[in-house]
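Right, I'll just put the structure down here and ask away after.
Excluded from the complex is one protein chain; the other protein chains are retained at their positions.
Entry: chain A
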Amino acid sequence: MATSLLTRVKARVDLHTSNRARGLIQGRGRSLFKGSGEDFDDLKYYQPGDKISDIDWKATARSGEPLIRQFNEERVRHLSIVADTSSAMAATAADGSSKRDTMVMAAGMICYLAQKSGDLVGLVAGDDSHPIQLPARSSDGHLELLLRTIQQATTTASPPKDTAWLLERAFRVTSRSTLMTIITDEAGPDVEDFSLLRRLTTRHDVMVVRIADADPLQPASLDFDVVDVDSPREIASIARTSKRVAQDVQAYRQARRQGIDEMLDRLHLSHVLSTGETTVIDDMVTMLRSREFRHARA
């Protein structure tokens, strides 16, 4: 078996974000997920078996005894990943990488950050006929399973995209308030899902990671056919090389993106549109940073 997905994600995060990500994942105080669950409860004496990292060194120095900070149960944050595992996510991303790999990378980024701070991560994915749900856990094995589940559920044989169902499902099965990361592509969530999204935001802190689709015309690589995962029709090279068609397609995609961007902005959601696996880590770091500022302002 290949290296675990989590390890791979970690390597990528370290490689890609060296300095920029450092701040995000250093000590709890500067953690990305500030706010809820940070409630400091008490100091207690260190017992063998407690985490060394929990030792409050200043207090220890003052008292002469090793003390550890104790947080109440609320300190454990619940994260959930809502993954769009429809067939569209098995296609190619804008930078030529796989949208599935990009999605795994994005989910892995969340898992990685959660693992650093011991948060619980759950999963909602699948479709009407095969709903997928993983409870919120924090173990490495669970995170790995979560990533694998996303990876394996996303095939070209999956049913077409149904974000409405997915959002509805996420709302119903996630009882507790979570930091919810929706991972989908540039066509989702649909502007018609506005009310579903809004309902979701009433209970959860929602982030949306969108992965841009590859150009369906691919005029530069005519040797390869272009096939839509949902409607496999052949696209003639005349259509693929036509400037007029390229213009119209571009205009349509632009309009669709803008529509979704506007909807997400109206809901005050953090969202990012990433071109693919090569940039998704950077894009997410940028998004998380901007969240930090948002909280700072608030």
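Worth a mention:
Following the convention adopted for this analysis, contacts are C-beta pairs under 8 Å (C-beta built on N, C-alpha and C of every residue); 3 or more make two chains touch, one makes a residue touch a chain; residues count from 1.
Here is the rule we go by: contacts and distances are computed from a predicted model.
UniProt lists the omitted chain of the complex under the protein name "VWA domain-containing protein" (options: "VWA domain-containing protein", "NADH-quinone oxidoreductase subunit N", "Fumarate reductase/succinate dehydrogenase flavoprotein subunit" or "ABC transporter ATP-binding protein"). From the options A:A59, A:A214 or A:L267, the residue with contact to the unseen chain in the full assembly is A:A214.
Of A:L43, A:A59, A:L145 or A:V249, it is A:V249 that touches the chain left out of the display.
Interface with the hidden chain, as seen from chain A, comprises residues 87-92, 99, 156, 161, 185-187, 213-216, 218, 221, 223-231, 235-239, 242, 244-245, 247-249, 252, 256.
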